[in-house]
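Have a look at this one before I ask anything.
Here the complex is missing a single protein chain, while all its other protein chains stay put.
Order of writing sets the labels: A, B, C, D and E. Residues in every chain begin at 1.
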Amino acid sequence: MPVEPPAVSRFPVPKLEDLPEDIREMIEAVQEKSGFIPNVFLALAHRPAEFRAFFAGHDALMDKSEGLSKAEREMIVVATSAVNDCLYCVIAHGAILRIRAKNPLIADQLATNPWKADLSDRERLIVGFALQMVDESGSVTDEDIQELRDGGLTDDEIWDIGAITAFFAMSNRLANLTSMRPNDEFYAMAR
Amino acid sequence: MPVEPPAVSRFPVPKLEDLPEDIREMIEAVQEKSGFIPNVFLALAHRPAEFRAFFAGHDALMDKSEGLSKAEREMIVVATSAVNDCLYCVIAHGAILRIRAKNPLIADQLATNPWKADLSDRERLIVGFALQMVDESGSVTDEDIQELRDGGLTDDEIWDIGAITAFFAMSNRLANLTSMRPNDEFYAMAR
Amino acid sequence: MPVEPPAVSRFPVPKLEDLPEDIREMIEAVQEKSGFIPNVFLALAHRPAEFRAFFAGHDALMDKSEGLSKAEREMIVVATSAVNDCLYCVIAHGAILRIRAKNPLIADQLATNPWKADLSDRERLIVGFALQMVDESGSVTDEDIQELRDGGLTDDEIWDIGAITAFFAMSNRLANLTSMRPNDEFYAMAR
Amino acid sequence: MPVEPPAVSRFPVPKLEDLPEDIREMIEAVQEKSGFIPNVFLALAHRPAEFRAFFAGHDALMDKSEGLSKAEREMIVVATSAVNDCLYCVIAHGAILRIRAKNPLIADQLATNPWKADLSDRERLIVGFALQMVDESGSVTDEDIQELRDGGLTDDEIWDIGAITAFFAMSNRLANLTSMRPNDEFYAMAR
Amino acid sequence: MPVEPPAVSRFPVPKLEDLPEDIREMIEAVQEKSGFIPNVFLALAHRPAEFRAFFAGHDALMDKSEGLSKAEREMIVVATSAVNDCLYCVIAHGAILRIRAKNPLIADQLATNPWKADLSDRERLIVGFALQMVDESGSVTDEDIQELRDGGLTDDEIWDIGAITAFFAMSNRLANLTSMRPNDEFYAMAR
Partner (left out) sequence: MPVEPPAVSRFPVPKLEDLPEDIREMIEAVQEKSGFIPNVFLALAHRPAEFRAFFAGHDALMDKSEGLSKAEREMIVVATSAVNDCLYCVIAHGAILRIRAKNPLIADQLATNPWKADLSDRERLIVGFALQMVDESGSVTDEDIQELRDGGLTDDEIWDIGAITAFFAMSNRLANLTSMRPNDEFYAMAR
């Protein structure tokens, strides 16, 4: 007896044609570029106002490359989403990380055991702070911040590490709330 | 030797006059209404694009009262922010909760021990799910969701509980990242 | 439908007139001084012999001010009772701490996130050791004790920090056992 | 090179002849009965007022046998002291438990894995509640208490289980604070 | 500056020609079948007697298919090795699981969040017990075992689930001890 795959979301998923025009256009642009619609767009479109705020926040943090490189940003996402048991983000951002880092191994390494990943010293510092922020942000002290500066990170990079971890703390919970299913395409991408 | 109080944020805080006009106007409107500027506005204004996305997301979830009442929304914030050791959110939203719920005791109860708070059965269900979402969202099952429905919550209310918890998982980490200081005004408000 | 507040204790609460004379006199003296009877006296009076031992132990540790000041003693109580999710002790001793420290903010800060509280270096050392004693007392080493001495604490102060934490580890469990309700008067006191 | 055994306490241990008369007499009575002075008496005698309150509380809970038998009381002590990593209480009360229960195996079983101990259903209920009280007392609900009643425990027995657990939560921390060493005599007693 | 990949093991790795003949022949047979030598053979060959016992134990549990299928056995390995943060076993056995289950998605799903994996009811029962065994084996009761039987598992299957979890609790720690590096070939296999 075949196991029926779970749906995109355990909440209602709107049809493209029923969506507000700005959201529909945004999704169609992604579809054209990627060849498919990542399920996060469909699952969150259930709530247009939250959708718009979510992607505005996402793009403000992930679509820039001053300071942290795009690969470094995705490393933070994969390592912290694994801590939060978020299947969608580990699989989808794992694919993006493989592309951005031009490294087919790094996503699985970071998701399984960040201490065993092939990281430079700078990357280790970045991922280490992200892991502190994900579960123990309340005890981050000024001394911790100073150590990051001493390790060569700028204040803008430190903010970005913390803010990306914070954003995906939200994103991971939304994916877990909706039981958001990663598209099958992501699993084998860029391996 | 007096202890010097920590600053609003451990990152730079912009001057009002240096802010983009939309942000400045938004802050001035809050100031006029509240009599003071809650520090979250000043701390996050350091990053205008993130500021705009943050408050768009916040208002989409917190400024409505269909389904969950405004007091119920604030209960979720206080109970989950306490789990995340977020001083800013416990103190500031504790004050808002006392106002919304017209109950001077409820915020301290929820922040200290939600199982001892004076809650109705419905409120207990809401807070219970928020506490599951805050730390164990990865193991929320369809059966858990069905139990909430059986307890009388609508799917829209269930989404809201999860999405508010998710939003403040981000917010708590941003407050902890910046070491955001709650304004002294919040502590004694509505007691 | 109003939510009925929980009782003083989930175990029987004796009437004042039924109590042994020494206990009744002690309670009446407190009532005269405070203007009300803190519920801990009523809840524990259910067991007179335990009541007497409890308050003898309490007064031996909390009613002195050589070494640790009375405010410092209450800081230990509030910070560790928050770890133990003890509503009664956080609320009641939070009020006493605000009075002793002449600081309306410190109790909420310590209960929510001790790392963000406005503490002097000495207070930070005291609260830090209390937090180690509350959950990891088994791994306190001679080196840990020496560090406290190096930080300026005397051996009598170190004993007091540990013994107060130990006493409230008992007290918190008794309050949780009985579901002891803090008197409403404590919440707004000295804010 | 022989390893020097640690002292009775890491704090000063008074000489018998320097102690207040009531404490000295109490200790001499124990010595006469047991053949040696259990180190807890020597370590706590450093603080006479706390000593008196401690043993008054101890005797109020441990020296009676209405409701819970003396063996059942010691079972609670051994199982919860193991959770708190308290060497003194596991070894000393393990010896007392072997004597009270006339069972040479039960103390090691309870200290290592209470789920594998040779317990009756009643004993399992008692130890199970003690283990809930030791680490999660804040979430004990009225439903939990009702289940204990349904299992055949009286309210007085329920109080005793909780109060003994609470008392040894204090005692374990005092033993860990002082690095209290169990007398060698206890290890082989009643095996 | 390129990051140098870590070695096969942080302990010495013997040359094939220096190995005892039985071990060399075993490794060459694997190499012929797989096209490469999985690093676990090289890392453990440092200790021939332990090597022989390890693979005898491994084959006794993993090279049979009565009761649990080979795919089900690998599911246990991947899910529990993820809990133990074992990069080698998640990557290498993830590849084997994809082959055995003829399912390119299942390994990543199980490693990231077993509750979101596409599993049948039987597989969910198997993986659920493995996850209980990995971290809480001490509290597995006869009632837990009976529930597995009621769910349709035979006693031989229950032993196998427990024994495979136990074997990889060892294996994961050996891989982490040696910092055993998974061969690059495993990552993309059978996707």
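As a convention for this text, a contact is a pair of C-beta atoms (placed from the backbone, for glycine too) under 8 Å apart; a residue touches a chain by one contact, two chains touch by 3 or more.
Here the structure is a predicted model, which is why all the values come from computation and not from measurement.
Student: In the intact complex, which of the presented chains make contact with the chain not displayed?
Tutor: Those shown chains that the absent chain touches are A, C, D, E.
Student: Check each of D:82, D:134, D:158 or D:174 against the chain that is not shown and name the one that touches it.
Tutor: D:82
Student: Of D:111, D:134, D:153 or D:166, which sits in contact with the chain we cannot see?
Tutor: D:111
Student: Of the residues D:22, D:59, D:142 or D:184, I need the one that contacts the missing chain.
Tutor: Among D:22, D:59, D:142 or D:184, only D:184 touches the chain that is not shown.
Student: If you put the missing chain back, which residues of chain C would it touch?
Tutor: Residues of chain C in contact with the hidden chain: 138-139, 141.
Student: Residues of chain A in contact with the chain that isn't shown?
Tutor: These residues touch the chain not displayed: 113, 115-116.
Student: List the residues of chain D that touch the chain left out of this view.
Tutor: Where chain D meets the chain not shown: residues 1, 3, 5-6, 82, 85-87, 90-91, 104-105, 108-109, 111-113, 115-116, 118-120, 179, 181, 184, 187-188, 191.
Simple rule for what comes next: only the chains that are shown with their structure count from here on.
Student: Give me the chains shared as neighbours by chain A and chain E.
Tutor: The common neighbours are B.
Student: Same interface as A-E shows up in which of B-C, B-D or B-E, over half of contact pairs matched?
Tutor: B-C
Student: Validating interface symmetry: for the copies chain A and chain B, is the fraction of residue numbers used by both over half? Same or different.
Tutor: same
Student: In whole angstrom, how far does the Cα centroid of chain C sit from the Cα centroid of chain E?
Tutor: Whole-Å distance between the two chain centres: 51.
Student: For chain A, what residues touch not just one other chain but two or more?
Tutor: Residue numbers touching two or more other chains: 85-86, 138-139, 179.
Student: Can you list every touching chain pair?
Tutor: Applying the touch rule to all chain pairs gives A-B, A-C, A-E, B-C, B-D, B-E, C-D, D-E.
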